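What you see is the complex with one protein chain gone and the rest in place.
To keep things simple, chains are lettered A and B as they appear, and every chain counts its residues starting from 1.
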Amino acid sequence: MKLLVLVLNRTFWFFPTLLGLLVITFTISHVIPADPVAFVAGDNATTEQVEALRKQLGLDQPMHVQLYRYVLGVAQGDLGVSLYTLRPIAEDIASRLPATLELTLFAVLLSTLTGIPLGVLSAVHRNSVLDHVLRVFTVSGLAIASFWLAILLQLLFAMRLGWTPLQGRIDGFGPDTVTGFMIVDSLIAWDLESLGDALAHIVLPALTLTFPAMATIVRFTRAGVLDAINSNYVLYEQAMGFPRRAIVWKYVLRNALIGTVTQIGLIFGILIAGAVVVEAVFDWPGLGLYAVQSILQSDYNAIMGFTLASGALFIVINLLVDIIHGFIDPRESR
Amino acid sequence: MTTEHGPSVTTTTTPRRGTRALLEVRDLEVSFATDGGVARVLDRVDLRIGEGEIVGLVGESGCGKTTLARAILGVLPTNSARVGGGSIHFQGESLLDKEPDTLAREVRGREITFVPQDPFGSFNPVFTVGAQIRDLMRWKSPALRGDRPPMGRRERQRADHARVVELLRTVQIPQPEQALAKYPHELSGGQRQRIMIAMALLPEPKLIIADEPTTALDVTIQAQILKLLRRLAEDHGVAVLFTTHDLGTAYEICDRVTVMYAGQEMESATSEAFFNHPAHPYTRKLLDSLPSRDRGLRGIPGEIPALVKPPPGCRFHPRCDRATERCARERPSTETLGHAHGVRCFHPTRPGAS
Partner (left out) sequence: MDTLRFLLRKLVEDRVALLGAVIIVALVLVAVLAPWMATHPEDVSEFHPQIRLQGPSAENFFGTDRMGSDIYSRILYGARITITIAVIAIGASVLIGVPIGLVAGWYHGWFSDALMRVSDVFLSVPQIVLAIAIAQTLGPSIENVILALSATYWPFWARLVYAETRSLKNEVFIEACIALGASPLRVMTLHVLPNIASSLIVRTTIGMGGTILTAAALGFLGLGPPAPSPEWGRMISESREFLPEAWWYATAPGLAIFLVVMGFNLFGDGLRDILDPRIRRSRRHDD
C-alpha cells in the first residue's frame, strides 16, 4: 500500500519536475545569451543569413511562443535541432544513450560487486588493517577528480604499459547492433574478438567511474553493517547460536543492503556527473562526450537536450530505486 | 507433554527440584573497558542452577544481571568485555574452555536458549517470523541431535513444522500459520514475546536464560507471559535463569532467588527462605523498602557505587549498618545457613535471630 502510494506520488511529480527542469534550461539557454544565432552563424555571416537562420530555428518568435513550442516538442519527444549540425537532438541523444548506459551500468556492477563485500568485511573486522586501508581508499575515492584519475590511468595502462587501448569504444566495426550495448551485442553475435576488444576499451573508463561509486558503497555498507551488528537482533541470533557466517552474510547483510540500495540513486548521480568528463577523456561516444562537444560548439539547444535527458534519466532511476527499496524492505511495502 | 495445568503456580516455594547442579558459576570476573577506565562489572560471582530449577536473579539496574547472563551464553561484547577469571560449568563441562565455534554449535540455542528483554528489536526486521524460526530449526532442531533416530531432511522439516505450530498454539498464538507468514513489525509486543518463548523451547534445551523477558511489555501482559513461562518450564522440565528487578514476580515464579548488588551476588535462597528469613543486610533493606509485594527495587538510602572504582571488599559495606572494618578489607565467602541458603556476609542475620 505504502509502496503504491509512493510510486504514484513519484510518478505524479515526474512531469512537473521535468517541466520545471525544462523551464530552467530554457531560461538558461534562451533568455541569458545575447544572440546565439549570430554566434552560431559565425562572424562572416551577413545579416540576411543570420535572419534566415533565426527564422529557420524559430528564434524570431517571442519568448513565450518559443517556450510553448519547445514544451510541445518535448512532449512529443522532439528536442529541437542542433544549432551546429542541424540534426534532430533527440536522435543524437538516443543514439548515444546506450554507450553511456553501458558504461555506467558496468561501473555500477563493478562497484556493487566489490563494494558490498568490502564494506561488510571492513565492518566485521573493524579497526583491522583491512578496515584502515579501506578507509583511506574510500576517503580518496571521494576526493579524487575523476578526469585526473582518468588521465593517470590512461598514462599508466594505455601509454606506458600499453595494456589497454587509449580511447574509444571499439576498434573496427564491432558487432551488429541489437541492444546497443557492445558487450551484450558481441555476446549475442558470439563474436569473441569484438567482446575482448569491447572489454579492453571499457575497462579504464569504467574503473575511473567505479572508484568514487565504490567508495560510497563501501562507506554506506560499512555503516549499515555496523548498525546491524550492534542491534539486539544480532545479539539474539548470537545467543541462540546461529552460525556466525549466516549472521553476517544473511541476516546482517540483508539489513545493511536496504540502506545501501537507497544510495544507488546518489551513486548514479556520481556516475552521470563522472561520465561527462570521463567520456571526454576516453573519447567514449556517449552522452557526456556529446555534451562536451556541444559545449565546445556553443550548441545551446544540444546542451539543453542533454540536461533534460539526464534529468529524466536521473528521475527514472530514483523512482526505480524507490520501488526496489519498497520491495526489499518489508517495513515499507505493507 | 501435558499442556493443561492448573493455575496454581504462585505458591511453589519448596525446593522440589534442583538437586543436581546443571549450571555452576564460580568466582566469575568480568570487566569492561570504558571511557573512564576499566569497570569491574562482575566481581567473583557464584551462581548455581539445579536441573529443572527456576532461579530468579534480582538486583537493581546496572548491577550486572545482563552481563552475567551474557557471560554464561558466551556472547559478551567482544571488543570491550573481558572475562578476568572464574569458571562456568554446564553439565560438568567448562564453557569458558570451549572453542567459540563449538559453543555456538553445540551449546547455545541447543542446550541453553535465550529469551531476550526486548521483543521489539530482537527479531530481525527484514525476515518473516516463519523464516527466522525455520532457520533456528535448520540448525537447532532436536531431531538433529546425535541421540535421536536419524531422519530424512523432508521428514524432519515436516515434523519440526508440526511442532512449531503446536508450540505456538501452546503459547497462545491463535493462528500460528498466519503468524509465521508475518513480519515482526506486524505482531504485537506480547505476541512477539510469546513466540520468543516458543523459540526458546523448540530446541528442547536444558536451560533457558530469560533476561527481563517482560520489562518491555504492558503490565497486564507481563503476568500472563510469566505464568506461561513458568508453566512451560515445568511441563518441559527446563531450568530457567530469570532476571528481573521485580521482587514480586521473582517470588511468584521462582524456586530460588539470588540477589546481586553492584556486581557481587549477596545471597541465594529458596524463595520462601529469601522472603521470610533474609540473612544479608542488603536483602533485608531491600525487602524493608518494598511498599508492597509487587513494587520494584527502588529507594534504599545511599548511591549505587561506580564500578570503575568500586568499594573494596563487600561492595555494599559503605551503605551497611553492620559493616565492620573487615568488610572493607575482604569479600566474605559464602556461609551456608540452611538448606541451599547461602549468604556472603560476615554478619548475617541467622535464622531465629530476628
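One rule holds for everything that comes next: a contact is a pair of C-beta atoms (placed from the backbone, for glycine too) under 8 Å apart; a residue touches a chain by one contact, two chains touch by 3 or more.
Nothing here was measured: the structure is a model prediction, and the numbers come from that model.
Between the chain not shown and the residues A:56, A:128, A:179 or A:230, the one that touches is A:230.
Although one chain is not shown, part of chain A still touches it, namely residues 13, 16-18, 20-21, 24-25, 28-29, 32-33, 126-127, 139-140, 142-148, 151-152, 154-155, 159-160, 226-227, 230, 269-270, 272-273, 276-277, 280-281, 291-292, 295-296, 298, 300, 303-304, 306-307, 310-311, 314-315.
Going forward, only the chains that are shown with their structure count from here on.
For chain A in complex with chain B, the touching residues are 231-233, 235-244, 246, 251, 254-255, 258, 328-331, 334.
Here chain B touches chain A in the complex through residues 70, 73, 75, 101, 103-105, 107-110, 113-114, 116, 118, 121-128, 135-136, 139-140, 183, 185-186, 199, 209, going by the rule given at the top.
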